[in-house]
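Shown here is a partial selection of chains from the complex, left in place.
Lettered A and B in written order, each chain numbered from 1.
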Amino acid sequence: MSTVAHTKTKPGFHKTAETVEAGAKTLPQRYFVSPDVFAREQEEIFAKQWVLVGHQSQISKAGDYFVANVANESLIIVLDQKSTIRGFYNVCRHRGTRLREDRSGHASAIQCPYHAWTYALDGRLIGAPHMDEVPGFNKADYSLNAVNLALWEGFIYVNLAESPAPLEEWFAPLAGKFSHWNLPTLRSAKRIEYDVRANWKLLFENYSECYHCPGVHPMLSKVSPYDSAENDLTDGPFLGGFMRITKGNSLTMSGNSCALPVGDVSSEDFHRVFYYSIFPNMLLSMHPDYVMVHQLWPQSPDRTLIYCDWFFHPEAAGAGQPGETGITDPGYKFNPEDAIEFWDMTNKQDWHVCELSQQGIASRAYEPGPYSSRESIPAAWDREYLRQME
Amino acid sequence: MSTVAHTKTKPGFHKTAETVEAGAKTLPQRYFVSPDVFAREQEEIFAKQWVLVGHQSQISKAGDYFVANVANESLIIVLDQKSTIRGFYNVCRHRGTRLREDRSGHASAIQCPYHAWTYALDGRLIGAPHMDEVPGFNKADYSLNAVNLALWEGFIYVNLAESPAPLEEWFAPLAGKFSHWNLPTLRSAKRIEYDVRANWKLLFENYSECYHCPGVHPMLSKVSPYDSAENDLTDGPFLGGFMRITKGNSLTMSGNSCALPVGDVSSEDFHRVFYYSIFPNMLLSMHPDYVMVHQLWPQSPDRTLIYCDWFFHPEAAGAGQPGETGITDPGYKFNPEDAIEFWDMTNKQDWHVCELSQQGIASRAYEPGPYSSRESIPAAWDREYLRQME
């Protein structure tokens, strides 16, 4: 077990307690229970902002696709013949039929299962039986409806708005910040889906503080002190910083590293975990040897689906198991389950207390409560959310 | 296997492609997803029109009854002591209790399970304990509430309106048209119920064209070409015509006839299947040796219950199984499963694509799409529906 010397905080990082705003309180009840607020969030945020739907590594060959659900819309995300990633509404232009039912797959074209209208991977209608008998019908008028799509650090983002501001503009404040983590090259070894009976904002607020860690996460608290957070992003749509690993080399069940380092990590970062929330639906958790990414998908005021992926160095899987012969010791063994198990346990602890909050907040006795000095980031997240909803 | 000579089309029948209206498109989204539209349909169509609830063969002895659900109302359909078929709301006049819970049965009177108020089969209150102690109470004021009921070709229709136009008036355009099929004498050998996650109108539209058959129904398409439809009813509440059977003698798994001919069918009709939609809830499919009838029961904008019955000649069951001794060969064997299995498979193929349409039509990307030249009957059905909803 290594211990960490008292590292000097980088410029820009500061202790949470210093940034708390006086008198900050939790959001009023309606934000967590009102179907009207929920509908407005879907319309104003999830149907207008850039939202995370996946990673480019999910569709690496032309014809690979997966289906994403954004603001009640089913979208086909596909790599076309020219290696461009495209997004389309999963709806036939003839009689509205859902085109793809499976969640992911490979196809050389997109054919409707009902009347066999056929679309190329770039969305052009290339087959429509008997439609040439219809006067005035022109295939070019019936391409699949496209959705705005762009990449950030290898992650696929879509935007349902008609003419959104470019993704680059939105992410400008983070330009270059994460380059050394090599996020575009990583590959997910595992996805777990969680169905949580809590409002999506409670999950962001939960992620944004470790004030709850001593009681909720006994194992995490032992290796990463709850009061070790230092944040460099403390206002706006991108929030967070790092916490220290004071026992072991990573957040795993064993305490050992479980894979090749993912990034070009400096030595002090080998004992840090970086936690950032990316408004409105991404949680980005960077460990020395793996990156965990949560996608949050609000389903109703009191229900959220969460996709959690564990990403590793693309060559990590090449490492042998301990005791195998003929394998040069890479200095670690590739054991993704060591990380996955740790966070699956920790995730569930979080979801549980968020569900308890959802229950209590629905009470007539609930009124906004005071954030502590350890909850400056949740308070900042709430401020950004209110700005977006204005 | 028989093959069909090129039969001359009867006067009145014409190829679907000839009747398509220029520019016809599918219905706007709200007709498939709006709870308001659904409520209006229930009120304006299902609670005001003549709707199919069953066949007279289901209640052949006095006291036989079955329960039907129309526009959220539970109705008792019963054959009374004078052999009149009657319909009553399934609601006690005392404290409103549901009278019959079972879906069908036999009873000499209708007795409430709560306080034992008892009604004759013609609806008169004949027993009400202790009510003679209530001043002014008169049994004659508390008969069961009756519902309008009439027969068409042996099928039982009800109408929840106060004073509807007579059934004969509604069905006048079809007078005599189906007499030679002997529909009143047939008997159902089987009912299958389907619970389909699609709007009821999608099911009518699906039934009304075979443009989808090549992709959706490989087996049907082999024996009855998708482009063989000739329609004689092309506008109004009754729509349809026939398609040819070009391989085998009927639509069965084996291709063989599976029962006595149901009607006095002319030789050319031995190789035709007649498909008619009877607004608002009947699909009538007449094969040489059996008649299939679908009842459609909308449950919500995106859910429909379907009852499918297979009717046969009343004496068909007298035929022996092949190889039985002492049975004179009737020229066929009674094998209803041969037809039921064929259509159960085909039905499920249809329901599935209708469910996919329901999903896609709910998208913001959906807009009415162009009907092809093979979809003139769905377009005509839509027109009639819109007339009914005006």
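Odds and ends about this structure:
Just so we're on the same page, contacts are C-beta pairs under 8 Å (C-beta built on N, C-alpha and C of every residue); 3 or more make two chains touch, one makes a residue touch a chain.
Keep in mind the model is a prediction, meaning the values are calculated, not measured.
The complex in this file is a homo-oligomer whose displayed part has 2 chains and whose full count of copies is 3.
Quick note on the criterion: only the chains that are shown with their structure count from here on.
Only residues 17, 20, 22-23, 26, 205, 211-212, 214-216, 353, 356-357, 359-366, 369-374 of chain B touch chain A when the two sit together in their complex. Remark: chain A residues 72-74, 89-99, 101, 113-116, 128-131, 133-137, 142, 145, 160 touch chain B in the complex.
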